[in-house]
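I have placed the structure first, in the form of C-alpha cells, so that the comments after it can refer back to it.
Note that one protein chain of the assembly has been removed; the remaining protein chains are unaltered in position.
By letter and in written order, the chains are A and B; residue numbering begins at 1 in each of them.
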Amino acid sequence: MNTAKQCKWLFALPLLVFVSVASADWSALNMREGVTEISRQVYGLHMIMLGVCVVIGIFVFGTMIVSMLMHRKSLGVVPATFHDSTAIEIGWTLAPIVILVILAVPATTTLNAMYDASDSDIDIEVRGLQWKWQYTYLNDDPAKEISFISSLLTPEEEIYNRAPKREHYLLDVDNELVIPINKRVRFLITSADVIHAWWVPDFAVKKDAIPGFIHEAWTVVEQTGIYRGNCAELCGKDHGFMPIVVRAVEEAEYNDWVVEKQAEAASVFEIVGKQWSEEELMAEGEKVYSQTCAVCHQPNGQGLPPAFPALAGQGLSIGPLDAHVDVVLNGKPGSAMQAFSSQLNAAQLAAVITYERNSWGNKGESIQPKKIHEMIGGQ
Amino acid sequence: MSEQKNKANRTAIKLLSVACGMFVFGFALVPLYDVICDVTGLNGKTSGKTSGAAYLQGQAIQEQLVRDQEEPGFDDDRQVTIQFLASNNASMPWEFRPASRTLKVQPGKLNMTTFYARNIASMTITAQAVPSVTPSRAARYLHKTECFCFEQQRLASGESLDMPLRFIIDRDLPEDITTITLSYTLYDITQPVNDELAAYQGYKF
Partner (left out) sequence: MSAVIEVHHHDDHHHGPAKGLMRWVFTTNHKDIGTLYLWLSLSMFLLGGCFALVIRAELFQPGLQIIEPEFFNQMITLHGLVMVFGAVMPAFVGLANWLVPMMIGAPDMALPRMNNYSFWILPFAFAMLASTLLMDGGAPNFGWTFYAPLSTDQGPPSTTFFIFAVHLMGISSIMGSINIIVTILNLRAPGMTLMQMPLFVWTWLITAFLLIAVMPVLAGVVTMMLMDIHFGTAFFNAGGGGDPVLFQHVFWFFGHPEVYIMILPAFGVVSAIIPTFARKRLFGYPSMVYATASIAFLSFIVWAHHMFTVGIPIAGELYFMYATMLIAIPTGVKVFNWIATMWQGAMTFETPMLFAIAFVILFTIGGFSGLMLAIVPADFQYHDTYFVVAHFHYVLVPGSVFSIMAAVYYWLPKWTGNMYDETLGKTHFWLSFIGINVLFFPQHFVGLAGMPRRIPDYALQFADYNMMSSVGAFLFGFSQLLFVFIVIKCIKGGKKATDRVWEGAHGLEWTIPSPAPYHTFSTPPRLDRQEAHG
C-alpha cells in the first residue's frame, strides 16, 4: 500500500514539472527562432527532434508506468516466464533505424545550406582576444577599413551588486558590430590567444575562434534589431564577460555608419598629432584603463598576483618609461599581457601609460601620443 | 594448476602490451593527423615546405604546369578571388599586413604577392607565420611555390621587409568555390629559437 502511494507520486511529478513549465514564459525558454532563414530551419529541426523525443518518451514511459501499475506483486500477479522474442527484438531495432533515417534527411539539408560558399557582400574578420572581440570590415582599400574592439560595458558596480543591474546586464558592449539587413555577411573567425567561440543565437551562427586558424560562417539577417550573444568556449578568467552585440540596420543607415566610422579613423591623425595636456591624457587614460586594463590589473591597480601584477606603487609603472611603454605596446611573451599596439591607437596608448604612471599614488612623467605614434610607425 | 597461473600471466602481459601500444598510438595520432590534414585539407592547413605532402604538392604543381603547356587556354575565363588576412598572435609586436587585400586570379596560373612586416619592438624578434585557409576544402587546391611561412623570419628592431608569396590555384578547384581566404598569423618564436641556439652552442663548445 505504501509503495502504491509512492508510485502515484512518481506519476504526479512529471505532471507537476509540466504544469510549472507550461505556466512559465515558454517562449523565452525555448530555442530562439532567430531572424535568418538558417536559424528558422535550425529551430524547425530542434522542434522536430523535440517532438520525436516526446512521442517516443510517452510511448516508452507510458509502457513502463502501465507495467508498474499492473504488474506488481502486491496485486497477486504471477510473473510470466518469457525472456526473448526474436520478432519483437528485430522490430525495435529496425524502428529506430527508420526514425533516424527520416531525421537525418532535414538535418543534412540544413547543414548543406550552412556550408554554402556563395559570394558575400560584406566580409568581417572576427578576432577573439582575452576577453573582447575585434572586428575588422575588410576592404580593398586599406584606408577604408574599419577596425574596432568590442568589450563589455556592464560596470563592475553592477557585477559586484553595488548597483542595481540594468536591462542588458552582461550583454552590453561599448562598440556594437553593425551590419545591414538582407545582405550576405561573411564572418572570418580567428583568435589571438586561446580558443573562443563566436555565437549569436538569433543567427544560429556558432564557430570556434582558434589561434592560428581561420574559419568562416555567414548570415543574412532579415529584420533590423539588436542581437546579443556570448563567447561559447571557456577562455580563461573572464570567459563569462565577453558578450557579442550585433546591430542589424537598413542598408542606408549602414552606409551612413560606415562613412562616419571612416571619418572617425581619419580624424585619429589629427588627434594623435596635437599636443595633449596632462588633464586630457589622464581623463582619456582613465577611460581606456577601465575598459581595457582593469579586468586584470584591477581598478585600484592592485592586480591579481601572481598572474596579473600590481601597478600601484611597484613594478613597471614606477620604473623607467621606456620599459613600461615597451610592455604596453608589445606585450610580454609567455603571459596574458597582450601587444596593445595593434588594439589601441597612439592617443589611447599614451593616455593609458600616463594614467598608470600617475594614479594610485604613482608619480611619474607623461608621454605624448605623437611620441608613441613615431614608435609604432603609424600610417 | 600452475599452468592456469601461467595462462593468467600470459593474458596479463598481452593486455599490458596492448596498453603500451595504445600509448604509442596516442603519439602516432600526431603525424597521422598531419598527414590527413595535408591530404584532405581538414582544418584548412596548407602544406609546409618540409612536410611529406610538400612532395605531393610539388608533383601537383609540375602536373599543373605541364598541363598548362599541353592545353593552353584551358578554362581561361574562370576567375577566383583570393583574399589575404594578416594578424598577430597576442604577444607579437610587429606591424603585419598584406600588400593587397584581394587578388583576382586564374586557376592554373602562377601568382605573386607580398606581405609587409615591420618590427616595432625594441629588440630583435624571430617570427613564424602560420597559414590557414577557408573554406578548408580549398586548402588542397592552393599550391605555394614560395612562401615566407616556409622559413622563420628574423627582424631587428625597426627593420622592415616585404615578404613574397607565390602560389597557383589548382584548376581542379570545385566550381562552387569562388572566394578563398588565406590567413597568416605571426607567432613570436624568439625564445624557443634562442634556447635551441644556446643548446647547440653549449654542445659545440
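As a convention for this text, contacts are C-beta pairs under 8 Å (C-beta built on N, C-alpha and C of every residue); 3 or more make two chains touch, one makes a residue touch a chain.
Being a predicted model, the structure only gives us computed values, none of them experimental.
Within the complete assembly, A:F213 is the residue of A:F213, A:W276, A:Y289 or A:F340 that touches the hidden chain. Here one chain is not drawn; of A:I146, A:I179, A:V221 or A:C235, the residue touching it is A:C235. Taking the complete complex into account, residues 3, 6-7, 9, 13, 17, 21, 24, 28-32, 38, 41-42, 45-46, 49-50, 53, 56-57, 60-61, 63-64, 67-68, 71-74, 77-85, 88-89, 92-93, 96-97, 100, 103-104, 107-108, 110-112, 114-115, 158-161, 165, 167-171, 193-195, 197, 199, 201, 204-208, 210-213, 215, 229-241, 304, 306-307, 334, 336 of chain A touch the chain not shown. One chain is missing from the display, and on chain B it is touched by residues 1-2, 4-5, 7-8, 11-12, 15-16, 18-27, 29-30, 33, 37, 40-45, 48, 89, 128, 130, 134-137, 185, 187-189, 192, 195.
We take it that only the chains that are shown with their structure count from here on.
Rounded to whole angstrom, the centroid-to-centroid distance between chain A and chain B, based on C-alpha atoms, equals 29 Å.
Contact residues of chain B toward chain A in the complex are 43-44, 81, 83, 85, 87-93, 95, 97, 100-102, 118, 120-122, 130, 132-136, 176-179, 181, 183, 185, 187-188, 190-191.
Within the complex, the chain A residues that touch chain B are 115, 117-120, 123, 125, 127, 129-130, 138-140, 142, 188, 190, 192-193, 211-216, 322, 326, 329-339, 341-342, 375-377.
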